[in-house]
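The complex appears here minus one protein chain, its other protein chains still in place.
Right after this comes subunit A.
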Amino acid sequence: MYLADTSSVVLAAESTGETVGTPWINMTIFGAFVLVTMIVVLRASKNNKTAADYYAGGRSFSGTQNGLAIAGDYLSAASFLGIVGAIAVQGYDGFLYSIGFLVAWLVALLLVAEPLRNTGKFTMADVLSFRLRQRPVRIAACISTLAVTLFYLLAQMAGAGALVSLLMGISSKAGQSLVIIVVGVLMILYVLVGGMKGTTWVQIIKACLLIAGVAVMTVWILGLYGFNLSSLLGSAVESTGNSKILEPGLKYGASEITKIDFISLGLALVFGAAGLPHVLMRFYTVPTAKEARKSVVWAIVLIGLFYLFTLVLGYGAAALVGVEAIGNAPGGVNSAAPLLAFELGGSVLMGIIAAVAFATILAVVAGLAITASASFAHDIYTNVICKGKADPRKEIRVAKTTVVVIGLLAIAGGIGAQGQNVAFLVALAFAVAASANLPTIIYSLFWKGFKTRGAVWSMYGGMGISILLIIFSPVMSGSETSMIPGADFALFPLSNPGIISIPAAFLLGWLGSLGGQREDEIKQAEMEVRSLTGIGAEGAIDH
């Protein structure tokens, strides 16, 4: 659509098929990041003794450190490259999309973070099964945790392959597969060696680099326009020849279906962030609920600033790089941010931004891997198979084995998904988190009448409905951009299931709790008193 509008614009640079920037600079800076983080992870691993060390970093991080780590965990390469590109090409609709990712944090701040920290130890299931029957609830929560983290992980790994062609000049399939293997192996190493402490430090370092890099580019661009947002916007319109980039509608306004689809996506974003297991697990790394609150405050400030910066970067890329140059570059929309960095600061700045994008992938996948492994080892192995009586050292060994298995799965999946359109996986992860996890979290924290049957119905129902609707959506079949373009079994018109699956999961949780077995009222009293007062919550571990 935008191509038709801008076909008259003269290209500033012809970049078809060529790699901009210097691949060896990109690789050197990325190598330096890996080296520094490995040293930090090795140092952090010295005090890893107990399960609380391995899963929760000894609960010894400060709210500020954890806020940085949350930002590092949450701001994926898709947020950075994808949103800058979306704003550059689709204008306002990219900005509209980014806002949901920030506003969602208010759910975490107001309703989830502190009670979760007060009532759980390592995983989301700790909270959900606190006063309900352990076995069915833990199994459901673990399956949903694995589903969300694997969808997210696969999207990141496939994205890593695509990034290489853009940033390192590797376009062969074998070369990209090699990079996916390197990312997977590094992820396994970070988590095996460093546990949650190591993972947290990787995320903190990455968050500092990402936000600093984006801040420098933002000030640089604003400086070029005399710190006047209006003239930046004017220049973006002039360069693209399309005044529509300043108003909503370029992407989501195409038809009635795309409009409802965006509302559905917006709901999944707002309810999903506080249901992402890898985000929830971060709240256990601080000593108290007050520090958990402080973590969210820092996360909101950093994530908010980040998305404000991407607004400037996106319109800056439209103005300085141009929509056609972005569209013709090897990575398409995702190349907007690196091309903009090249435009501003040449090969060196582009190398830094490219390395930051890679560091972003590494930090996010490490967080996902430790979350999935903790959930399997702690929820399934210890609490379901061993009925809560497993040897903690054995549990950590199970967790470490799980990390290796997940890493290998992610590598295989990432290689297999090359060239596939897997961008929908992030939206699917948010939709499953919003439908399978958040309703049960909210009900079990705030509704006395909530029962095991309600939790199980809501979790499996929310998960099943989201996944089924995606399978029968245009994402899978029925259009040229589908995963299976040849077939057409797209019975559901929307690509985002949230608008159906989230209300359905809330409804199922309520319906399931109407009848069913009575729950332990003493445990309910204990959970409620603990969630608000913090009594009995585990503090930091001294070494």
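Convention: contacts are C-beta pairs under 8 Å (C-beta built on N, C-alpha and C of every residue); 3 or more make two chains touch, one makes a residue touch a chain; residues count from 1.
Following the convention adopted for this analysis, contacts and distances are computed from a predicted model.
Chemist: If you look up the hidden chain in UniProt, what protein name do you find among "acetyl-CoA carboxytransferase", "ABC transporter permease", "Membrane protein" or "Xanthine dehydrogenase family protein molybdopterin-binding subunit"?
Modeler: Missing chain, UniProt protein name: "Membrane protein".
Chemist: Looking at the full complex, which residue from A:G266, A:P287, A:G367 or A:G498 touches the chain that isn't shown here?
Modeler: A:G266
Chemist: Hey, which of A:L116, A:I300, A:V403 or A:V456 is the one touching the hidden chain?
Modeler: A:I300
Chemist: Where the complex has a chain not shown, which of A:V36, A:V193, A:V348 or A:V529 is the residue touching it?
Modeler: In the full complex, the listed residue that touches the missing chain is A:V529.
Chemist: Hey, which of A:I211, A:L233 or A:L313 is the one touching the hidden chain?
Modeler: Considering all chains, including the one not shown, the answer is A:L233.
Chemist: Spell out the interface residues on subunit A facing the chain that's missing from view.
Modeler: Listed in rising order, the touching residues are 50-52, 92, 95-96, 99-100, 102-103, 105-107, 109-111, 114, 120-122, 126, 130, 134, 228-231, 233-234, 237, 246-249, 252-253, 259, 262-263, 266, 270, 290, 293, 296-297, 300-301, 304, 307-308, 311, 382-383, 388-392, 395, 446, 521-523, 525-526, 528-530, 532-536, 538.
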